[in-house]
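First comes the structure, then the notes that go with it.
A single protein chain has been removed from this complex, and every other one stays in its place.
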Amino acid sequence: MPLSRMRKDSLDAMSQQEHDFRDRIRTSFGRQGAMALIGAELTRIQHGTVEIELSNRPELMQQHGFLHAGIIAAALDSACTYAAYTMIDPDVSILTIEFKVNLMSPGKGDRFLFRGEITKPGSNIIVADGRAYVIGDGPAKLIASMTGTKMALRGREDIQE
Amino acid sequence: MPLSRMRKDSLDAMSQQEHDFRDRIRTSFGRQGAMALIGAELTRIQHGTVEIELSNRPELMQQHGFLHAGIIAAALDSACTYAAYTMIDPDVSILTIEFKVNLMSPGKGDRFLFRGEITKPGSNIIVADGRAYVIGDGPAKLIASMTGTKMALRGREDIQE
Amino acid sequence: MPLSRMRKDSLDAMSQQEHDFRDRIRTSFGRQGAMALIGAELTRIQHGTVEIELSNRPELMQQHGFLHAGIIAAALDSACTYAAYTMIDPDVSILTIEFKVNLMSPGKGDRFLFRGEITKPGSNIIVADGRAYVIGDGPAKLIASMTGTKMALRGREDIQE
Partner (left out) sequence: MPLSRMRKDSLDAMSQQEHDFRDRIRTSFGRQGAMALIGAELTRIQHGTVEIELSNRPELMQQHGFLHAGIIAAALDSACTYAAYTMIDPDVSILTIEFKVNLMSPGKGDRFLFRGEITKPGSNIIVADGRAYVIGDGPAKLIASMTGTKMALRGREDIQE
């Protein structure tokens, strides 16, 4: 096989794989009642990174009028979990074992971005880091970070996408 | 003053203080859009401990049909934060600095209980531990734990109950 | 077999199992260079709980003269890991995936106790909680807590006790 053909096949395989995990993540995200409840949108999926965005509204606030820490945790956890889905085989599912969230600035703003990135891939345990930002006209402002540990599950019929 | 009278005054003071923080917590909880959004109910307030309960519904689930980790975090964080409110002066507000959540069993069930307890009170930094359970006919089943760090804020007009 | 005999057999089995994990933990602890370096002693082993004690000395301090947070983490992590060893089969090894430590009071004192307890046993993932105390003449004073996540490893020849 000529080199140029090999390269193209390899690119096609990459595209196919990328196409597949995008499909899988979009479908799974669509089935998450919690993400629909808070109005989260999946805005970016690429190998190792997933982003979710959210518009603020009173139902997402805590008692001081800031975005509730639990909503921040929900969106960061989903972004980190789906980032893991970009790096696993199609028959594997991901469960969150634990996460830690640091709240650095009050979640004041109209729109928020949650980015999850894989720090350590693995066939069993995966570590992801997430960051939450207020976004708008100026530069993004960091409001929170997450480190989360995920477990890859195989052959569990009760845990399906 | 006779001893019996002193005891009664002391009890009245206790009751008054307890009455005050219960009022404050109920009012604050009622202003939390996020707690209303997920349908959380404040079911127990006592010195050092607050409990919140939640009935499951599809909007609170993640993609496998379990209670979403972020919803668990939201309810545990609120229970821990309000537990801190039972141990501070009325002019102090509480902000969560950070928390860690361990998810121990899938959140499968109809009703959940979230208990927050103060492990280390303080005038500046407060540490709370929370536990989440599936409750129903049988014994409660532990599904998650939280350790959270809170900061006491004084004289911040932007952070009000 | 008469009931009394069955009970005795069951007790003997329990004693044998308990004898076995005590032996295993003592041997493993003895091979931990780090525990010898800091002068830690294994003072209690029972099903689900392990305690380690430590006498303070200048080499264990941080810059303010308190017990170094890393020494606290080392002793708590060992106590939590060995607590997991009391609840697994003899051919399984335990690795720490992650832990979180809250430092609640300065580690000032002559002697410290570190208790690790299993909160959630499991064949794959185990969650342990630990607490560190200053001990002495009066009541023990809580100085730190840990929540740690452990993984059970089978058939890994590179990870042996």
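Letters are used for the chains, namely A, B and C, taken in the order the chains are written, and counting of residues starts over at 1 for each.
Keep in mind that, in the parts below, a residue touches a chain if its C-beta (ideal position, glycine included) is under 8 Å from a C-beta of that chain, and two chains touch if they have at least 3 such contacts.
Remember, predicted model here, so these are calculated numbers, not experimental data.
The undisplayed chain touches these shown chains across the complete complex, A, B, C. When you scan B:68, B:100, B:115 or B:131 for touch with the missing chain, the hit is B:100. Annotation: of C:45, C:71 or C:113, C:71 touches the absent chain (contact as defined above). Touching residues on chain A toward the chain that is not drawn are 100, 102, 104-105, 119-120, 127, 129, 142, 145, 147, 149.
In the full complex, chain C makes contact with the omitted chain through residues 28-29, 31-34, 36-38, 57-64, 68-71, 73-78, 93, 95-103, 106, 158-161.
What chain B contributes to its contact with the hidden chain is residues 97-98, 100, 124-125, 149, 151.
FYI, only the chains that are shown with their structure count from here on.
Core chain by CA centroid proximity to the global CA centroid: B.
Homomeric contact chain A/chain B is classed as same-residue, with over half of its interface positions used by both copies.
Our note on geometry: chain B versus chain C, Cα centroid distance of 30 Å, whole angstroms.
Each chain gets a centre from the mean of its Cα atoms; for chain A and chain C, those two points are 35 Å apart. Chain centres here are Cα averages; for chain A and chain B they lie 28 Å apart. The multi-chain contact residues of chain C, meaning those touching 2 or more other chains, are 100, 149.
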